[in-house]
Structures are given as C-alpha cells and as structure tokens.
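First up is the structure itself, then whatever we jot down about it.
Heads up, one of the protein chains got dropped from this complex, but the rest are sitting where they should.
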C-alpha cells in the first residue's frame, strides 16, 4: 500500500498493509481520550507505532506534550523515550496523508464528529467515533442532539454507512465498516444486559422494561460545572435526565423496542468511574433460572469481553479499569419477575476500551487484543 | 404522678405528669443510638433532663462516659457540664422505677427488642423500638427475622399492641400507643413515596411497582464486616438482598400490597448516610402531572417533616442531617409511566429522628419539635 | 433606638436596643453563606427576626427564594412559614437604614469586602467580614491579595479599626469592634493549635515551626474549576500554594513570628469539609507531657469552643458540623519533639460559626450561643 489512499484502499487495509497500522486520536484531552491514548500506547499489535494525537490544546500551531495533558501517562523522566516525548499536534487535514493514517478515533464533541466524519471518510481513513453523532438511525431518536447538518444528503448517506460499534451484536458488520459509531456508556450496559432476553422473546414487553442506571462522575465529562463539582457529587446521589436521556434511543433501536416499552433512569454516583444498571423485566411466563442462565451463556459464548456470572450479581469494583461487561441476574420466587444487573467501566467498555475492541475487529485482530 | 407507675399510669402520662418527661435509651453505642442521644440532649422540651443511657459497653457494673463512645457529642472539656459528664450505665430493671422513666427507646438488636419489650411494658414504661422486632403484623412477613418467642401468647398480645410508628400514616394511633414500632429506613422512604398514590387507587398494581433503593453505609451498622470495609464500599456500588430484604414486608403491609406487586431492590452506596428510592409506577390511566402533584400535596399537608417538591426531583445531599423525607416525581410523555423519587437520612427520618417524632406524638408535643 | 443610626449609635447597641437585633448577610450563595444563614435562622437570640439576605443572584432588581439557592434550608412546603418564604434581595444602600440593620456579615469576595467596608461603616452598621480583606495589619503580608484601594487614607484608617476575630485571643477587643475581620479557616486551626505554646515561650522558634495542613474541598469555594472537579479531588491528595498561601500572614501576625520561623503547607483532601493541621514544634528544652497539657488547659479554660484532648489526637469526623476546634498533642521520647494536632470544620469554626461567635460577643451574648 502506498501513501495515496482512496476510498477503495480503506476496504482492503487488513489484507495488504505490510507496515504497522497507524492510528490517530482527535480530542485526546478528555477522560476517554486519556484512556484511549493509554490503551493504544500499550497495544501489542501497535508496538513501535504510537498514535498521532491531535487536539485543540495545541493552540497557535504549536504542539504540547501529551504528558502535560495527562501526567499519569509519563514514563520516568530520565529515559527520554516512551510517552514522555509524545506530542499533541494541531489538527491539519494534510497530516492524515502525510502520516499515513489508517484509522482516526474521534473523542470529540457530538457536533464536531457530526461535522467532520464525511470529510474524514473522503480522505480515505476509517473512523471510530466515540461521540453520539452517528449512533442513531431513526431521526426521531437523533432529534435529541439537535444536529444541524449543512448537507442533509451527505449526512444521510454517511449515516447509512455507520455501524453501531457493539461487537457482541454486530461483529461481522464492524469488520467491514468505514464508520464505527462507538456506543454510549449507559447504552452498552443496558443493551448487553438485555439483548439475550429480548432477542429470545421471553421478556413481556407490554409490561415494560425498567433500567435504573447509576454512573460515576467521569461520565459527565471533564468540563468543570456545578454538577461535577466535588461538593455536589460527593456524599450524594441524584437522578437526572429522567425520561429524556440521550442514550435511550440507542437502547430502543438496538433492542427494537417502542418508547413506552423502556424506562431508562440515570443517576449520578459519587465515584470516579463505573456504571451499574439494575434492569427489571417481567417474563412472559414463569421460567427456571437455569434456562435464563443458559440463554445468556449461549448468547455470549464467543464474546471474550462479557463475563456472565449467573445468579451472582456483579458490582462496580470488579469491572473498574477492565474492559469487561459483567452480567448477573436474580429471579423472584414467582419465577416471572427478573432482575438483571449489568456493569462496566464507563471509560473502557463504555468508551475507549470498546473503541479499541472495534479497532481490533477492523484490523482483523482478536477483539480482546490489548484489553486484558 | 408518683414513682409508682402502672399500666394505667402510662396511658395518662401526657395529661398529668408535672415534671419533665424522663427518657431512657438502651443500646446507645450504634449510629442510630448516637443520633438519638444527640437529638434528645438538644430537645427543647427535655431541657435539663438528660436521657438515662443504658448500654452493654458499661461492663462489670461500671458506667462509662457517653463521650468515650461518641466523642463528637462532647462539650468543651473546660466547662465540666453538658454531655461531657453523661454516663452510660449497665442496665438494671430496678433503674426504670428508680429513675422514674416514662419512655424507653430501644436501639438494640432485633432479637433483644423482641425478648425485652413485654417485660418493659409490665414495668409501666412506654417503648419506642427502633429494631424490626414489632413492625410486622403478618407472621409470613415476620418469618424473615426467625424470632423464637419463649411465650407465643404474650408475644401475640404484645404484637397486637404495637403501632407502626410512621406519623404520616398513623398519627392518632401513635399518640396512645404503648409500643411504637419505629419503621425501617428503606421502608420509610418507600412507603412515604408511595402512600398517596396507592391510597388514591391510581397505581396499576397489576403492572407491579418497582422500588430501586440506594443506601449509605451507616445502614449496614457499626460492626466491622467485609462489606462495611472501606475498600469494599468505596468507589463501588452493589445490589444486595435482592427479592429478600427484611424491609419488604413493611412496605407490603403498610400499602396493603401482595408480594408479587412490589419489587424492592436495595443497593449499597459509597456514602456515609442517606437513602434515595427511585420508584416506578404505572398509572391505571393517563393523568396530568398537576393531578399527581395535588394528590401528594393534599396527603402531606399536615405533615411538617415531608417536603414535596412536585416535578423537581430531590437528592440525598439536601436531606442528610435533616429529619425530612423529600419527595418529587416525573411523568413520562405517555402520562402513564410515573417515577417517584423519595429520599431521607437513614439515621434520622429513617431511624432516630422518626423515633423522636414518635416521642413527640406520645407526649402530645408538636411532632417536629426538636427536629428542625 | 430609632431608625437613624450614626457611628455613635453603633457603639451603644448592646446596651440600648430594645427590639431584637437585625442582621444582614451579603453574599449568601456560597458554602459559608449557607452555613451562616442556617446558624442565624436557628439562633435562639434572633428568634423571630430572620436576617436580611442580599445577593447578586437576585438579578434585575428581583429577589429570589433563599431555598432556591440552598434547598437544604427549606421547611416543609405545606406550612408556608419558616425559611421557605425567605428571599434574597438585590443589595441597596438605603435598605440598611430601612431595615434597621445592626450588623452586616460579608461573605463576599476579598476585593468586594475591601471596597465596601468603609461605606458600610459610614452607614452606621457594624461589619463582620468573612473574607481576607481586613485581617492583615502588615502591608507586606497583605500584598498577596493585591488590593487596589481607591483611597489609601480611608483604607488605612479602616484597617486600624479592624479587629482580628478570634475570640480566644481577642475577646475583649471584639466586643467593641466596628469591623471584625473573621479569620481564615487554616489560620484558625494553626493559631489555636500554637498560641498556648508560642505565648509560653517554650517553642524553639529558631528551629522553625511546621504546619502541615489538610483541608476539605469546600475550602476551595463554590466556583467550578479544574481543581474542584470531582475527578480531580476524589481519590487524590495534593499539596498546593506551598510557601505562598494567603493564610500564612495571619499566622505570622497573630503569633508574632518571622517568616522563616513558620512553614505552612496546605493540602487538598478528598472530603467535603474539615481541616486537620499537624503541627511540628521543637521545645527549647525537654518537658513533661503534663506541663504541656496544663499549658493548653489553662489557656483555653474560658473558651467554650475549644476542646483540648490532651494526649489523645483529634480527628476530622468529630469536629465536622460542629463549631469546635479540637486540639491534642504527642510528645516524643526525647521530650523535645512535639506534635500538635488541631482540627475544625472549615465552614463553621473556620468561617460562619466563628462569625456568629463574634456576633455573640458584639451583642454581649455568651459566645457559644446558637453554636452547640
């Protein structure tokens, strides 16, 4: 493969590129960006090929050290090598070709991702977008983001190309995707917790599904606000965005549910990271716990990053700083009321880790590579 | 009133006792005990009459200083007066009469409360029991405690005398009660959050009610265990006692629900104190938010310790260290799916504060006295 | 006393005013402001006379409800009385006279306090200023605030009138003060921990005193910043303003130390409130612990809001939400190296509580009134 990439070139990259894959990260300054940088820098298949980091922090056309943004990524200062010498550059379109970039991770605001992806595709790179820009196929679900597309036709065409980046549901499609719309953190917990049950047809959708979810503060982003102030979040718990959270649409679309069939309630937990979703389902008819367990085991038997615990309920501290989604359940004595608990690290399986999992699929590598 | 009290005497105490009421606390060493001590010591109607503190910490027939158990209750050391000089005595039955005690607060283990209350009544004192010993009238609900009554007849008679100590529901009965069974912390949040709606008949009970509740660690008690270890609770969230928590029976009895109509799920929050319950109800038919708000306002119009916030959802930090139960709600666009959020401080409105509220009723004082 | 107050009038207020004292709070929106509001609303001597609240939150000449700023101050909604109906008004100079205000608490930024106090004095009110505007008499210590006084003469005259509001050191002067400069939170912990020892002449000042202090996040104020973000403060500890914190000058002035004799290092603790100062002193010569204990006991024997614990070291959780400063010490085997631990609640004894203590002195009431 030469330096000149075309739309065609992107399709064959896993087959023909002889040199190491080159990744780039746009928007490395946030929490997900920092995790992404860490994962890519330590990825065994990218060894020796650090990502190109682009960021608006590098103002005035000058780059800054990655470790000025994220001191925890520093090597020892004496050695002079490693991440200590990495730079965050101002973004330039020409850099995509000059640096021979194969895949761009977008850890940018929704609006920026929405605006930039068509141009990125036209430059012959694949995109893994961590924002909510391209996750939703239904306009009524997407409305909550209030996107203002400058060219509706291009936006529509691009949207059709976007694959929802949940490997456990869309493994094959992701492998050939040009745009991977990396799922929301809450959505990942909810969908993985529900998919086996909903797909099996055992859930009584008319009774409604309730997903009571709780997330650590990193989910609210790095911008200092009244709600991310330590004095607001610490020693507290609050529900927010009730009946209106942006991730609801992803759950509806992926599980093929009508709006009134799913109630999703997020809460802000006084912890740095981690999501736990307590999901309430009524079964169409009484069932044995063993059948439910078998349903989940079978569904996830080829998914190395889902840990199913049967009737042992998972908890946040066992998934934090891992890329696992842990799932367990409890069945009432009436054998019909079912509680599924699903939890994950919102910055890893809920963001940067899942993005790397998607990259692994794009490049034809084992999906858990660099994530254990 | 003389030192000789009889069962009859207890009935008329509010009318005839000319001197200050004398309270006693059994089991002051725990978290609820400490709050109870603090509230009673500062209660305006008990001024000058400190409670008698009994506790097993006072071994070998020797008393210990209250402030050795709870240093935060200390006055300055120089003054020599105030709580600094209070003692926790070994319990003696004779002390009840010698100290002319009117009301005994039990902050003792369930089993001890179950065993002692009949004898306490026979000594002519009234009892406010903070344990779960006497809250449940239905044997099938009480079974979870595995009580072994030595005399089933006495236990049954005593049980009939016990009034569930939730002033908002049983104000009149509490005023004349000999035994007030102070409600559980979770139960208080759930029942107060649901009572107006269930009593109005608007909730579709066949669709099931879900109460997803979260509590701070003080709810787990003072005993050091694997689950109260800082390393277990901090930066974590876990569900526990799913489909089997002891407080479920209280909710069923007080709201007159069948077991399959209520799903109650407790979670352990990484905070010292506070409970937030997110309650999911389906209405029988679509309703306006204003009607729901009016239902709650009307129900609690004479309840000074419930704050109803309408469509503003309450949060834990606004109730911690208060005796309020804060309630708010959100209604879905379909006008039928309803979320009620109810929260309180588990050691105050969920324990010691509610106990003092009950004492106020027993003594004929305004129920919020000493609690604002 | 009539509505017309003059400078003379302020001097005699404790003697002649027959009606309740009228307080006002400027800048009630912050953390100290909220605590101040709470303390004043429950103060037994101010019963029935709520403070007048002024704040910039009340934009466009419209007032807002106090409980919109601080929901935790709300009474139950049903009653219609109490703090639920209190308003925060836009400040008007004329209001000082119209509302017959005796004392104004300033919980305003340093610069605003510096600018406004002379005018407030000229309106015949007394001022208790919680900012750092008037605490420092030495220009070289004050330099760190970079005040730009519009009239240097007035500023100098006003500065001379300011009394450092630490009752344990300046009780008599505070009683007659027109301006009470309420001490800084760190300064209070450090000065109270050191004063007995330094005044006794036992500390070897040439060896240097080290005050290693740690504060909860509320000390950093309510403005959302990178450092008050939950993700920065939680699970973390960091030193800051090393060799340059603004409170250093207060410690030097009050203890009459030279700069090189005191090293003061603040750290940001991952807790909402509380300060603990670990203070290292070398004694001029070996001493017995009993002599040190006697020195402290004697010094604070008439100070009801200092609790001296002897050789038991105090900890933050016993002072949080109290107005006490707790002090203890440990002496090395060599009887010469001494560690004093001093701790307090930065919003109470370190701010609003001490301000009320100063108000009590101004009005001739017991200094602990409304603070226990």
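So that you can tell them apart, the chains are marked A, B and C in the order they are listed, and the count of residues begins at 1 in each.
Assume contacts are C-beta pairs under 8 Å (C-beta built on N, C-alpha and C of every residue); 3 or more make two chains touch, one makes a residue touch a chain.
The shown structure was predicted, so the numbers you read here are calculated from the model rather than taken from an experiment.
J.: Who touches the missing chain here, B:67, B:218 or B:336?
T.: Of all options in B:67, B:218 or B:336, contact with the hidden chain holds for B:218.
J.: One chain is left out of this view; which of C:313, C:327 or C:352 touches it in the full complex?
T.: Touching the chain that is not displayed is residue C:313.
J.: Among the options C:52, C:179 or C:341, which residue touches the chain absent from this view?
T.: Reading the full complex, the residue touching the unseen chain is C:341.
J.: What does the interface between chain B and the hidden chain look like in terms of residue numbers?
T.: 31, 217-218, 222, 224-226, 228-235, 270-272
J.: Could you please point out the chain A residues that touch the chain left off the display?
T.: Residue positions of chain A that touch the missing chain: 42, 71-72, 74-79, 82, 235, 297, 300-309, 317-319, 321-322, 324, 372.
J.: What chain C residues would touch the chain not displayed?
T.: Listed in rising order, the touching residues are 207-208, 210, 212, 214, 232, 234-240, 242-243, 259-260, 263, 265, 267, 269-272, 274, 276, 278, 280, 282, 313, 315-317, 320, 330-334, 336-337, 339, 341, 343.
The working rule: only the chains that are shown with their structure count from here on.
J.: Using Cα averages as centroids, what's the distance between chain B and chain C in whole Å?
T.: Inter-chain centre distance comes to 37 Å.
J.: Can you work out the whole-Å distance between the CA centroids of chain A and chain B?
T.: From the centre of chain A to the centre of chain B is 44 Å.
J.: Averaged over CA atoms, how far is the centre of chain A from the centre of chain C? Could you give it in whole Å?
T.: Roughly 48 Å separates the two chain centres.
J.: Which parts of chain B, given as residue numbers and ranges, touch two or more other chains?
T.: As it turns out, chain B has residues touching two or more other chains at 235, 317.
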